[in-house]
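Missing here: one protein chain of the complex. Every other protein chain is in place.
Up next is chain A:
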């Protein structure tokens, strides 16, 4: 065996020589030549020139040679599609071979050749192979369907391969089942909404049976697939869990982790008081611990997952602290992860042990690890109050070591300890001050400056210390500059007499010599505060600080839930949702944990999790359909199709306003509404589906009979701001016109882990000058997972700017965390005022004066209403019927609308009675720019 000779680079003319050898008559020589080609290919040389010669070697009865040629084909077929066709014949022939190994080889290789022309020829052999008598061929063919789908999804659907693949789930051979499941799961990923896998109790039962019999890899495919199933109730959930738990003893860690994923997910559905729930919790701990005796790479994957599990269900591993103690020879990535989990598991019961360990780690070699260990000591102090004193003394010991990065890290955490336990450990400040000179990292410097400023009254030479920092003010990082500014202002407020000069100096440095806007702004604010009202300044700057939370670095609950659904996968290693690192549509679906049976615990958050475009934030593309949906569509889902709006000019824009607005009042659903000769883009016609008709009925018949007390229709709330985009704040809302007052109804939900306060709202300039008429009334702080409903009255006296589309509204919401921006659309009917009924005479006169350019027509189909009901219905939204006449069996309604800015709109609506299925109303909508200044 000296095949390594093929790797040695040869001189020029190699390709030429190879060509000759490939065409040699001697079998052995041929084979040697192909080997050389493959070796060259491996090291990255381009040997595509040899394509015809290599393909010529394909027809051989030597299996080894055949495999080599196939390997070559897979690599180069794409670059030589025309010549690749030459290989088709052999493939088709091989698919008929007596030897199942050869049949499988052919179908396996063909699927890897991504040439459209070959794909066509693949269909027939594949169909046969999917039904082959030999399981080895079937299991290969199952994967081949996934390959083909990757090349040409449409073809796979057209040829009915998906159904055949589904049938394979019931195959007698467990490996065929496993591969079919793998292929289906992958195909299903690219069709998020198709019910391709169609999991039901029967198929689940089949999968669970196959689970006991197939290879370790097959078990992983099946378990991963099971995890995407949603059991009907807690009993089914329990019975699946019972059948999955034996997998926890499998030697393959991936099988164990996938089983853990299924259990963690289905456990959500079990009532907590169930005995089985407790048993399951106990069963989960040992296998997780065992994963830590695997190879280091797997340990790493396991630890990243345990980190998630510990956050989700701390009770599982709370007694297992010791196994996470770091070993001297652990690779650094394992050490860092173990440390992270140790802190999460730290509690009063084990804190002594943990601290002793952490102290040990703080003397290790690896800088990152040591830093993290020091930081961990600080976190323990904050988490377990009883240990705070010991932690502080440990940190002081570490500071005495004078190791530069240890000292800096210690000072950063001591700052947090001061925040958590005010007025308790200030005696150590003296020690900290001794190390002032050795601090060279911004974070540590900023922390130290904070400490000096905060306790300025107890540090005799605080002014000197701060002054020393001031010398190199411009060389400091922004973090340090900001902190220094604040600290000196604090110092000034505490000892005003001696430090006047210092504060002058820092204020001028910050405001005049700095080009950092943040720094300048802060400087100016302090300056103005100090010069106008020093008492107020004191109240602001020296205000009591809110407590800091005990747990840090926790993953946001919605993300954590999603990651739990991805246990074992890359997402759980990165701690990021798949959409953050996977391109394209694959894996972008958000997964969620199932709701717990019998409790509304997690059902009350209709949050970010849902998949599909329906949750697209409203900021995306405003469709006219949306408008109309808002007004009329009561029980249909929010529109998914977005119709791009065409808005030719300012004037036309105004017309479009009407088109959209009125149409939305009269028509029913975003999919509906015929489009007349109107220039504005209008929703397409209704298909005449009964459900849709029902939606529209809401406006026309129900409303006509009952009458809406406050007038207009109010759309259900939609999500405007996603929690993921706003650090945990979710806002949904709608608009309403109640008794002549425009209101914005908002629901604010806190999905973050800390309390939110200080809400405020502001609008950007918009087409109709909408502006908040009062402040946003959120009186109590919003605690985590709480939702609050607020109604914000709006006025139309704000600044005006034409928006695109016209009814677009850009909103900024501020809270104690940050400022968030979103945009939404309001229904135009919001702006229809109550006194919009025009005098008949004026109407008539005006109607005649309207130029043709200002006219638009629409057709609205499938409205089963007579003119009176329609008229009543529209009046609820302040569209007033001025006159009615009947011409040739058609009812004509003449209507007027007045907008808040004084624009009048006149309309003619023609209703054809008699044909119940196709009642067509054709309102003639006219735009009049009259009485503008009224």
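In this section, a contact is a pair of C-beta atoms (placed from the backbone, for glycine too) under 8 Å apart; a residue touches a chain by one contact, two chains touch by 3 or more; residues count from 1.
Please note the rule applied: contacts and distances are computed from a predicted model.
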Name per UniProt, for the chain absent here [options: "SEH1 like nucleoporin", "Protein BCCIP homolog", "Adaptor related protein complex 2 subunit mu 1b" or "AP complex subunit sigma"]: "Adaptor related protein complex 2 subunit mu 1b"
Hidden-chain contact residue, picked from the options A:61, A:163, A:275 or A:437: A:61
Sole residue of A:158, A:297 or A:539 that reaches the chain not shown, by the stated touch rule: A:297
Option touching the unshown chain, where A:42, A:200 or A:478 are the choices: A:42
Of A:73, A:146 or A:414, the one touching the omitted chain in the full complex: A:146
Absent chain, residues of chain A that touch it: 1-4, 6-7, 35, 38-39, 42-44, 61-68, 70-71, 75, 98-101, 104, 108, 111-112, 114, 134-137, 139-140, 143-144, 146-147, 150, 173-176, 179, 182, 186, 212-217, 220-221, 224, 243, 245-247, 249-254, 256-258, 286-287, 289-290, 293, 295-298, 300-302, 322-323, 325, 327-329, 332-333, 353, 356-357, 360, 363-365, 401-403, 566, 568-574, 578, 581-583, 586-587
